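This report refers to the structure that appears directly beneath it.
With one protein chain withheld, the remaining protein chains of the complex are depicted in position.
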Amino acid sequence: MAKFFAVTIILIAIGSAIPIVRGTWTQPVDISTHGYEIDHQYHETMWEAGVAFLAAQIILAVFIWKFSNRREDAEIRRLPGGATGLVLAAVLLVGTEVLALGVFGMNAWAKVYFAPPGPGAMPIQAQAGQFAFYFRYPGPDGTFGPLHPDKINEANENFFGLDPVSDPDSKDDIVTAEMAIPVNQEIHLLMHAKDLGHSFYVRELRVQQDFVPGLDVSVHFTATKVGKYEIVCTQLCGLGHYNMKTYLEVMSQEDFDSWLKQQAALQ
Amino acid sequence: MHDVSGQAAHHAPPQGFVRKHVFSLDHKVIGKQYYALALVAVLTGMVLSWLMRLHLGWPNLAIPGLHWISKTGAPGNLMTPELYLQLMTMHGTIMVFFVLTTAPFAAFGNFFLPIQVGAEDMPFPRFNMMSFWVTFVAFLVMIASFFVADGPTLGGWTQYAPLSAVGAVAGPGQGSGVVLWAASIGIFCIGQLLGSLNFITTTLDMRAKGMSLMRLPLTAWAWFITSCIGLTAFAVLMPACILLILDHVAGTSFFVASNLVINDQLQPHSGGSTLLWQHLFWFFGHPEVYVAIVPGMGIVSHVLITNMRRPLLSAKVMIASMGAIAFLSYMVYGHHMFVSGMNPFSALAFSFPTLIITIPATIITLLWIGSLYGSKLRINTASLFALGFISMFVSGGVSGFFLAQPSIDIMLHATYFVVGHFHLVMAVAAIFGIFSGTYFWFPKMTGKMMNETLGKLHFWLTFVGAYCIFMPFHYLGIMGNVRRYAQFVDDYLQPVLGVHKFITVAALLTGAAQLIFLYNLIHSHFWGKAAPENPWQATSLEWSIPSPPPFDNFGGKPPVVYHDPYQFGVKGSMGDYIMQDSPEPSPTGD
Partner (left out) sequence: MKMKKRYQYRSAPLLLALLLICLGVVILGQKVNAAPPAAGKITGTVKLDGAAPHMKGIDMTKDPYCAKYHASTPAHLENVAVGSGGGLENVVLYLSEGLSATAAAEVPSQKVQVDQKGCQYLPHVIAVDVGQQMEVITSDQTAHNIHPLPDMSTGNIGWNRSQPPGAPPFDSAWKGEEVAIPVKCNIHPWMHGYIAVVKGPYATTDSDGSFTIANVPPGSYTVTAWQEEYGKQTAKVTVAAGTPATADFTFKAK
């Protein structure tokens, strides 16, 4: 049975690796300017994790095969290097590897979170609330009018709680149910939560950020490919969590301008 | 060295059914009671997972009888999204608390720690008895939430605020369901603290003559380290639960910020912090997962050594590594919060200890594998599960490389990759530790042998089945399949619906295979072959007493310890081993 077990372990290890090697299920194509570093980190980590995984499983299997069913009077042998060798292996092989991953991975993280958005970044406000995302564009005056949570009235589609009658800056604000952005334009997404925790996740954009009630959080990114991508909620927010999504449409500048005009007319 | 000889815990033999089997002061009975509770809990949790998986594989399926579980959540026996989330929350909560924190630590630890240190019982038998009954009450309170108006809470075992704190306005189950959840967990914490107290004092103060700390078996060390984590981690969870309950019943706003609008109504809360809950919870939550796995590591060491007929390459390094993991476990918790809105610099501060913790984890794994080299490995159900633990721990551990890095976590957070990671290390590896311990110690606990053929069949089906269930989770996560979804309606998820169906079938079959274990357990308990005192030719003190042990363990004669716990591969009077309490000298000198 030991040999059968050893073979099973190896088959499972190799079988598990096959979909990874063949890329059966992968992340979608990266359409962001910062995603390259994240993907690079991911592939580096996959190599190291993959080697560690296969090596450990295969060695485990080989030892099970070799050292079971031995004769009663067989001699117990010590692994060359003993415990010291193993500690050194753990520190030098695995420890330095993962720390290197961590150090080099800092760049990928820094690009997303430590660098502020550029001066030309286009601000879009995003609000997450049970169970939909809504977005606000500042309109021609470039200013967002103030938010009045007590004026939120979904029955009248006043999702943000705007008061265009009293607040002139709100008069030209454009509230939309999906987010359209021009391609190759940096976006500064200003995020707030209406009611409880939600999260913004666009796989292709390599962005995931929680909406935190009580905190104004922001992310910035630039999309490089025209297309339609899903924005999904990843922070459990209640019964409609699985259905809380909308679309990100990356358009040419002209298409975006006409889209925004259309949306303005619908306000 | 201590010469307490178990006097502090001395108590008279119990009389009557109630004192013997219900309100017992005997750590062995308490251990078995914990085991029984964990068994009921794991069966409950498993059925909940079947219901979840059925719905995920076949969302439009009317599941017969579903309406018995939920008054309003199963119209026409169709699973509503809230019922799915409620089942998921109960599944996670019951499994993590009432199975993984209970069986490896409280069940086996209570039974065997006093024996392994050479004591008659724990120093505070009444606290010990209370710890079980308090835990039992906590379980009843948790189950009670199925019977309140709109059912149990649906916020996940993590109960993030404000969803958990604003009350019933947030949806079904978020009113009294949350209060019951928090009350249950708060009560559970009390039981855990009482238990940890006993474990620590037993290990430090109740050791028999000759039993120095370094002569303790690795299971005793694992339980000791676990109880230190338990004491500190649960001490933070309990106040967090109290604050959560206060937000519900006393109008406080610990976790609820101002100006939140739910159902077009401004919520009457102000000044609370969403992230505060996450900090409190994960400060507990991460050490908690080590509470779940460290006893299993001890069991794997203990079982493997016996079945390899040789000690580990270094017991000291194993103990130091388990201790290092426990120590580091407090510094890593923020890796659950990389994209939570916490300061991005702190992401790096948490990432590095998370990466560093791979070092002691790797050392532990390499010690097991390295000790296999040149050993005389015996294959039986207990050793199969121990070896299976190693395979599962490797598989579950390497996915940690990804999740430890915040930049990669941007893509993998809240996806099935995380779910695959923690299921492999907790739901599989830790459970394998419980199985290994069961098959190994069942003869001692009951005086009967389990059926080896059934045991091996159980192992094979579970080992292959568990990989079939949980390996695909990683692929789903890699392509961005978000977790905690009641159904997969998004465009990008349509191509993987087939994978989910496969997983569901694997889960149902693997679950069914556990009935073999249940049958073996019950049948052997009553009709198994009589077990000898030392069926595995093992060395630690539990194997020097009858199977099952008398109420005072050593029959009034406290043992004297002459050797380290793993004298294997030596020429002893009984074979290739020398028991700890055997006065014959050992060629190795200890």
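A and B label the chains in the order they appear, each numbered from 1.
Throughout what follows, contacts are C-beta pairs under 8 Å (C-beta built on N, C-alpha and C of every residue); 3 or more make two chains touch, one makes a residue touch a chain.
Keep in mind that what you see is a predicted model, and the values were worked out from it rather than measured.
The omitted chain makes contact with just one of the residues A:143, A:184 or A:243: A:243. Residue-wise, the contact with the chain that is not shown comes from A:130, picked out of A:32, A:130 or A:235. One chain is missing from the display, and on chain B it is touched by residues 59-60, 72-73, 75-76, 78-82, 150, 171-172, 263-265, 487, 489, 491.
Counting the whole complex, the residues of chain A in touch with the unshown chain are 129-133, 154-157, 159, 176-178, 238-240, 243-247, 266-267.
Following the convention adopted for this analysis, only the chains that are shown with their structure count from here on.
Note: centroid distance chain A to chain B, computed from Cα atoms, is 29 Å. Taken in their complex, chain A has these residues touching chain B: 1-2, 5, 8-9, 12, 16, 19-20, 24-28, 37-38, 41-42, 45-46, 48-50, 52-53, 56-57, 59-60, 63-64, 67-70, 72, 74-79, 82-83, 85-87, 89-91, 94-95, 98-99, 101-102, 105-106, 108-109, 112-114, 129-130, 149-150, 152-155, 161, 193-197, 199, 201, 203, 206-215, 217, 230, 232-243, 245. Residue ranges of chain B in contact with chain A, taken from their complex: 80-82, 85, 154-156, 160-163, 166, 170-172, 174, 256-262, 264, 266-267, 272-275, 308-310, 312-314, 317, 339-341, 344, 347-348, 351-352, 355-356, 358-360, 362-363, 365-367, 369-379, 384, 387, 390-391, 394-395, 398-399, 401-402, 404-408, 410-411, 413-415, 456, 463-464, 467, 471, 475-476, 478-480, 482-492, 496, 568-569.
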